[in-house]
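Note that this complex is displayed minus one protein chain, with the remaining chains in position.
Let's turn to subunit A:
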Amino acid sequence: MTLVEELQGFLEEATTELAKADVDVEAVRVTFLGKKGKITGVLKSMKDLSIDEKKEVGQVGNQVRTAIQGKIEEKKAAQAAAALEEKLAAETLDVTLPGAAPKLGTTHVLQQIMDEIESHFLGLGYQIIDDPVDSPEVETDEYNFERENLPKDHPARDMQDTFYITPEILLRTQTSPVQSRVMEKHDFSKGPLKMIAPGKVYRRDTDDATHSHQFHQVEGLVVGKNITMADLKGTLLSIMQELFGEKHQIRLRPSYFPFTEPSVEVDVSWDEVTADTKPEEIKWIEVLGAGMTHPNVLKMDGIDPEEYTAFAFGLGPDRFAMLKYGVEDIRQFYLNDTRFLEQFNERGN
């Protein structure tokens, strides 16, 4: 067997080795291509050959080396691919098992309603007054009642039984006193006053499904030179459609509040109202009170009722939330059962 034949035989031999599934590729490389490998061995033994023969054997040796090298790389790649596949297979999970879910906090449903009201009125250019200085929850009798045209002994004080701390200091029964605190400071040379005042209010009530000694109110007030009841109607329609949906309608009924004249009670339609809806089919739900600010209130806050007119309204987030979501017990809002709170997540947006 000539050296050339021997070298060519190595290729065959290596190919056969590498074809084995669990072959040690590195061992094959050492065997054939290593410093003490078979090819080197053959090449070392050609010192007795002629130049031409050396040249030929050398060439064949390189060809065989390259060929085996190629085969080895090929095999290595194949083995790596197989190993990866095996690893991935081993790492396979049951993707239907539950994930590790970070818990998100939720906004209280009353806060959501108030946020919605605030956004709406910010868009209409209103200020929001909710700081402790202009909107204190512990108020004076003067601001809560007298400035709202409810002198001591006024029969309407019965309508809102009050938690007093001293004869002059009380828990506010409404967010209306914020009006006076803001009106007396407003600079009308800079334009009309448009404000809402969200916050907690308190009444001397026994807690049950529909009464709560603590609830929320959003008072609204606009004072300017040509503010009309038609503006009030339009404003209330816009906020009701924001909260209940744009196909809902409102109606105004006469009512009485000491701080407004005329005063109205506002109903919103329970269902959507279309051109085909017959008036007698509309179910009306009482939602809020409103009116044109009483001249006495304006006067007490230093505003000339001959020159300025104003409207005011009081929104009840608790009542809205009860209507909107069918919450039957107002106490749910203040007991903070997490199973209750967590139902009102961002899905509502």
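General remarks:
Methods note: contacts are C-beta pairs under 8 Å (C-beta built on N, C-alpha and C of every residue); 3 or more make two chains touch, one makes a residue touch a chain; residues count from 1.
We take it that contacts and distances are computed from a predicted model.
This figure omits one chain of the complex; the name its UniProt record holds, of "Phenylalanine--tRNA ligase beta subunit", "Rod shape-determining protein MreD", "Protein-export membrane protein SecF" or "Sugar ABC transporter permease", is "Phenylalanine--tRNA ligase beta subunit".
Shown as candidates are A:I169, A:A209 or A:I285; the residue that touches the absent chain is A:I169.
When the full complex is taken into account, the listed residue touching the unshown chain is A:V264, out of A:V264, A:A312 or A:V327. The chain that is not drawn here is touched, among residues A:V222, A:L243 or A:M300, by A:V222. The residue from A:E13, A:E53, A:E116 or A:D130 that touches the chain not shown here is A:D130. Residues 97-108, 110-111, 121-128, 130-132, 136-140, 153, 155-156, 158-159, 163-166, 168-169, 171, 191-192, 194, 200, 202, 204-206, 213-214, 222, 224-231, 233-235, 237-238, 251-256, 261-265, 292, 294-295, 309, 333-339, 341-342 of subunit A touch the missing chain (whole complex, contact as defined above).
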